[in-house]
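Complex shown without one protein chain; remaining protein chains in place.
Entry: chain A
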């Protein structure tokens, strides 16, 4: 149960609110504060590896409402989170600074020429290799303690959210709403994968793509403003909103080499080197680091990110039109030639990592079909400025079209022994690369299908579900059945399996060709072909989560 507190915390909240709301000139007095939260242990066991997660989380959330004569509502919200993942102490042979890898990608594929050309990734390079650490400075330069205690860093990530909101009723009855602070801004209507929901970067090192996005979005300092116009003669609801992400740019966290979850195994690739010294008579005397430098955009007004959204309700449909200028949250690898125009890399590093500016235009619509008693969802995003990996020259800028068609239906199936409706939710994600090249490991068109089937028993206290996702190009599938039990208002136990198949796709690599093998290779490009499901093909897990909420 949440607790209502009207003690000194309210004074503290008022002070924080005053600090955050300086620009808003908020005349308000603290009223009451409610607290809620949980402590949780998540222990996952990975087949053939042992414990892959022993994550202990404490999270507290508060909400303070202020009394104001000027505004219709003023409130301060905060979410504080601290995590200790003991896997680095309990299974340090497999994970952590002392873990070693026989070859690059040993966690998801066998060996071929590519794994001979590339060295194994270095776990936590800042604990093991000062050169690599320097090359990855500001991006994958975490040390083991950063992985053990991911929120306690220079970005103060233990403050997951802290924002003040104020609503002002205008003379015509419209509402002007402003929210300032560290927050998550969610666009779009999709589960598991993102199409429009790209304002906040994501921390995939927590549990790949499988944790709720709420828990893995990386909150940013932002200002949002909404003009809620309400109904008019055409629309039942209409709203115009603006989001300004003025925080310093942060990319997605893909997981550092040595962590138990590193999506696409990118972390180990970035901390590996190419054995180019093996080229007879070549210019290299030692392995060449894959990454030379990470060019993270520094903070400047020009580097901030801005979005606009108009959304509303028209009859049985809700819709949004979205526009956003932001930065690509996945790294783009820019090849560094030994000399201008040379096809071989510089001796001090093959690629620089960049995060290019991207412009997005998109929209979404969902529609309730009375005849089918089901919801149809459509979401679309067209971007310009994205850079995709390719064999030759590292990357190419291309326009992209991403879309998802979703279908949701609540259905009562008495034969399954419950009077609660099951939720059936299916999605088909599509991606089209407009300027596709043959040496791109991503198909010109690819699709991922997802299915969620969730039921409830024992007055919704017992809930089994299965999530499945299939990547068509990767020929990979994940099956994630789980069952959740809440014996009372406080305790929750969740037991699940996470089984993947795939990871068998290979892609030609010109460097291997130069070494005499033109056949398709595992490294380094097939990680993109196999995607986040296929690359995690050896990460079958039994997962138990125990949570106590208050």
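The working rule: a residue touches a chain if its C-beta (ideal position, glycine included) is under 8 Å from a C-beta of that chain, and two chains touch if they have at least 3 such contacts; residues count from 1.
We take it that contacts and distances are computed from a predicted model.
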With one chain of the assembly withheld, which option in "ABC transporter permease", "NADH-quinone oxidoreductase subunit D", "Cbb3-type cytochrome oxidase component FixQ" or "Outer membrane lipoprotein-sorting protein" matches that chain's UniProt protein name? "Outer membrane lipoprotein-sorting protein"
Among A:232, A:286, A:393 or A:519, which one touches the chain that has been omitted from the display? A:232
Using the definition of touch stated at the top, determine which of A:93, A:348, A:373 or A:435 touches the missing chain. A:373
Using the touch definition from the top, which of A:105, A:125, A:150 or A:188 touches the missing chain? A:188
Taking the entire complex into account, which one of A:311, A:431, A:471 or A:505 touches the absent chain? A:311
Pick out which of A:41, A:325 or A:420 touches the chain that's been left out of the picture. A:420
Touch assignment to the omitted chain, from A:33, A:57 or A:77, lands on A:77
Which chain A residues touch the hidden chain? 1-2, 36-38, 61, 77, 79, 161, 165, 167, 175, 177, 184, 186, 188-189, 191, 212-214, 226, 228, 230-237, 239, 311, 313, 315-316, 318, 366-368, 370, 373-375, 377, 408-412, 414, 418-421, 456, 458-461, 486, 488-490, 492, 549-550
